[in-house]
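In this view, the complex is presented without one of its protein chains, the others remaining in place.
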Amino acid sequence: MSFLLACPNCGPRDVNEFHCQGEVTIRPKASPSRRELSEYLYFRRNVAGVQREWWYHRMGCEAWFLAERDTRTNEVLSTELPE
Amino acid sequence: MRLDPRPGERIDRSEPIRFTFEGKLVEGFAGDTIGSALYAGGRRVFSRSFKYHRPRGLLCCSGACPNCMMEVDGVPNVRVCVAPAHEGAVVKAQNVRGSLERDLMAATDKFGGPFTPVGFYYRTMIRPRAAWPLFEKFLRSAAGLGTIDKHARRTGRYDVEHRHADVLVIGGGSAGLEAARAAAASGEHVVVVDENAPRGDAPGGLELLAPATALGIYEGGLVPVAAGRILYKVRAKRIVVATGALEQPVIFPGNDLVGIVLPEAVRRLVHDFSIRPGEKAVVLAADDDALAIADDLRDAGTQVLEVVDLRNGPHRISASGTKGRLNGVGVEGVRYNCDLVVASGGRQPAYSLLAQAGATVAYDEGRGVFVPRDLPANVEAVGSVTGEGTGSIAPAKTLLGDKTFVCLCEDVTEKDVKRAIAEGFDSIELAKRYTTVTMGPCQGRLCHLASVRMYARETKQGEDAIGTTTARPPWSPVELGLLAGRPHEPGKRTSIHHRHKEAGATMMWTGSWRRPHSYGDPAAEARAVHESAGLIDVSTLGKLVVRGPEAAVFLERIYPNRFADLKPGRIRYAVLGTDGGRIMDDGTVARIDDETFYVTTTSTGAEGVIEWFEWWNAIWKLDLSIVDVTGAVAAVNLAGPQARELLGPLTDVDLAPDAFKYLDAKQGKVAGVPTLLLRIGFVGELGYELHFPSPHGETVWDALAATGATPFGLEPQRILRLEKMHVLIGQDTDSESNALEASMPWIVKFEKDEFVGKWALEHVQERGMRDRLVGFEMQNGSVPPEGGAVVRDGRLAGRVTSARFSEQLGRAIGLAWVPEELAVEDADITLRVSAGLERAKVRLRPFFDPEGERLRS
Partner (left out) sequence: MSLSLDFLSPALGEPAPRSPLARALARSGIRDLSLDYGVLDARGDLTGHPMEGVEVVRLSPERSFVLCPYRDAPGLREWLEGRGVAAIDASGGYAGLEVEGEAVMRRLTELPLDRCPAVGAVGHVATLVLRDGDRFRLFFRQEYADYMGERVLDALEGLA
C-alpha cells in the first residue's frame, strides 16, 4: 500500500504514516439489548465501495480524522476533522 | 571484429578497460558494456538455458531477454549487455557445470525423456513420495539462474532515496523527451527515467535518472526506480509512460540458436560499440524498421545474403547449427550458410507498467499487437507504447516445428504449449502457471505475445478472446539488497540503557523497546529485592498527562474504575477495557491536582492507549488535553525492605511510613532532580517508583545504584510479580479476557452511569462466569510450560499463562485459566507437564504476603 491521505492538518502523506481504525460505527445511546450490542461490536458493513473511516496521523500531528475511501481502489475522496 | 572509429560511437578508444571473464583477461574501452567487450573479443555463447542448458547468445543486447545473464563481482543474474564494463570486474558464467562451451548439464537437453515435457514435476515426480528429495536435489541444481552464497555477508551499500516530481517520464526516447521538455517548459519539475546510460548531460531543466529502471507504478503515483545500488522512490503527480515497443522474436524451429538476434542488437553493436556483428547474415522481419537493418549490416561490412519480409507468408523457416551455434538457415527450402540471422516479428508496445497502474489491455487486430486502453487518472502514455508508430505490422507468419522456442527464459517450446492445452490448461492465466511461460527474467517482454498467438492458433480463438496475463511488479528483476535498504531497526532505548549494558545485562525486545532480561542471575536478583533492595528501570512505561476541567469526567468514562473521588496526591490501579468489555491495558492513575492526572500504561501498550484516549475524546470533545510524556520521563522502581533507608539520604521527601503511605504520590528532589515519587509496588515489597526528567536518567540511576541497591531485570520481576499474583496484561490475558473473569471484579464500578465496556460487562455478569484466571501451586516441583494445558477428565479445560519456580516460596507457582467451578481455593487441577500430567492446587490469594503487609510497611 502506498496511497496518499490528505491529513487535514499536515497535508498529503503516505498511508504508512497513519493508523486506520476501520469504518465509522454508531455507538448505541442507551442500554442496548444483547443483539444491538453485538451488532455494534462485531458487525461491519465492509462495503466494496466508498466507506467512511477513522484515521490517526501517528507519525505527524497525532490527530484523529475522518476519511472517505473507496475500498476497491484505495482512492481517498475526502478527509475532515471530526465535527 | 572492432570496426574503425565511427561517428557517434559510445566507446572512448583512448581509455582501455580490462576485466576478467572466467579468469581470462578481456579488453574493452570506456563506454563498452561487459557484453559488448566480450562480443568484440569474439565471444558468442553468453549463457546456458534455464532447463536444458542449451547455449544462448546475445539476443536483444538491450537488457530485455535472459540470454546474457552472468555473475559480476559476485552478483548473479547481471545482464552484461547493458552492464557497463569497469576496470577489474570479475565476470563469471552461471548455471553451468564446466564451461559455457562444454556444459556437463547439457545432457538434460539430449536425454529428453521425463525431463522434457512441461509441468513434468507436477506429474512425474509425485510418486514415489520418498524419492522426491532426490528429484528435488537434481532439479534444483539443473534448473535455475545464478547461485547466491548463503553465507555471504552484506557487501557495499544499498540506499533508498525519495524524490518528488510534478511529472515523471518513464522512457527517455524521443516521445518521452518531448513530453518531458514540454512539461519542463511550463515550469513543472520533471524527472526522466531511462534504461540506457545517458549520452552527455540531461537536457536542461530535467532531472535524469539513468541507467535506471522503473519497477512498477503503485498507488499514490509512487514509482520505485532501480538505479544501480540506489532505489529511488519517486512520488509523481503525473506519470508519463514512454516505454516504447519491444521487438519480438520470430518463432521457428531452431530459433534459439546462438547467432539469431533482434534488430536492436545489431543497431547497438554497430552504432554504439562499432562491432561487426557477423560475417554473413540473413534478415527476417515483419516491419519496415527491421527490414532496414540490412543497411546497417552492410555498413558494418556484413554480407547480407537475403532479406525476407515475413508479412507475406507463411514462410517455412528453420535454422540449423553445430554445438548450439547457428551455421545456416533455410527459407522456403533454400539454405543460406550464415553466422547471423536478424529476426523480428514486429514491435509489441511495452505496456506492462500501464497495465499495473490499472489500464486495460486490448488486442489491436489491425496491428497484430496488444495495446493499452483506459489509462487511470494521472497516467499518460506517449510514443510507440500506445501502439502508434509501431508501423502496421501483420503477425509474422511462420511454420512451427521441432525445437521451436516460445519462451527462452523458462525453456518452453511450442510443443509444451500444445501439451498444456491438450491437458486442459486452456486459459492463459492457468497456462502461464503450468508452463511458466512469461514468468522468467524477461517478464513476458519477448514471449507473451508469442504465447498468446500460439494459444489463439491452437484453440482457434482470437487473440482478444485469449487476452493477457495480469501484469505485476516488479517489471524488471531487482536485487534483494535494493529492496532491503539499510540495515537499521528503529528500536527504543531508555535514557538509562547504556548503564544496563555497562552492568552486563542481557537485553531483550519488549515491543520496540530494548530492556534488560537480567544482569546474569535472575534468582539472586529476586532474592535481593526480598532481602534488601532492588532497582529496576521502568522508563518504558507509557506516561500521559490528562489535564483540563473535564479530565476527571473523561477518566470516569473511559475506565471501569472510579477516579472522580481520587484525592490529589493519591494513586489508583487502573484497568482499561474496550467497549466489548475486553481488557486492553493496565497501569496507575495518580491525581496531581483537581484538573491534572498522571496516567501510566504498560510498556508495550503506551502508543495504543494514547491513540485510544485521543480517539474517544475526538468523539466526546471534553475540555482537556492528553499529552504523551513517555519519553520525557525516566522511571525507576526501588523496591525491598531497605528501600526507605537507601532512598532517605538522597531526597528531601519525608519517607516516614505515616507521612508517605502506600498509594501516595509525593514530589521532591532525588539526587537533586525534580521527581514525582509514587508508592506502589508491582513486586510485592515496599517500593518507590521515581519519575523524573529523562536527561537525568543516568544521574539518578547512578545515585541509587551507589546505595547498594541491586539492579534487577524483567525476568526476576516476572517471578516477583507472580508471587503476588499480579496479572501481566497480554501474558495472562488475551483479546478475549474481561476484568470479571480475570478475577478483578473490584475494578468494575457498575454503579457508574456509563463507562466504556459497561454494557458488555453487564452481559457477562448476567450470563455468569465461564472461566476464571486463578493462581496454582504445583504439588511437586516441576514447572508447567506457559501455554500448557489444564486437563479435566482427559479433556482440555483451560491453560497455563504464567509459571515460574519461586525460590522465595520454594515452590513452582503460576496463573491459569480454569472453568469457573474450579475457581475455588484448594481445588485440585491437573496440568500437562512434558509428556505426563501433574497435580496442582488452586490459589485465589497472593502466594506471597497475602495481606500486603510488606507492601504497606
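Read from first to last, the chains carry the letters A and B; within each, the first residue is number 1.
The rule we apply is simple: contacts are C-beta pairs under 8 Å (C-beta built on N, C-alpha and C of every residue); 3 or more make two chains touch, one makes a residue touch a chain.
Since the structure is predicted, the reported quantities are computational estimates derived from the model, not experimental observations.
Every shown chain touched by the omitted chain in the complete complex is listed here: A, B. When the omitted chain is restored, the residue from B:692, B:759, B:776 or B:817 that touches it is B:692.
Across B:88, B:204, B:490 or B:836, the single residue that touches the chain missing here is B:490. Which of B:18, B:86 or B:163 touches the hidden chain is settled by the complete complex: it is B:163. Of the listed positions B:43, B:233, B:562 or B:811, the one in contact with the omitted chain in the full complex is B:233.
Along chain B, the points of touch with the absent chain fall at residues 157, 159-164, 233, 235, 486, 488-495, 497-498, 513, 545, 547-548, 568-569, 592-593, 596, 625, 627, 629-634, 665-669, 671-676, 691-699.
In the full complex, chain A touches the omitted chain through residues 9-11, 13-14, 16-17, 58-63.
Everything that follows uses one rule, which is that only the chains that are shown with their structure count from here on.
For chain A in complex with chain B, the touching residues are 1-4, 14-15, 19, 21, 27-28, 31-32, 34, 37, 40-42, 54, 56, 58, 62-64, 74, 82. Those residues of chain B whose C-beta lies close enough to touch chain A in the complex are 218-222, 579-580, 607, 610-611, 614-615, 618-619, 628, 759-760, 762-763.
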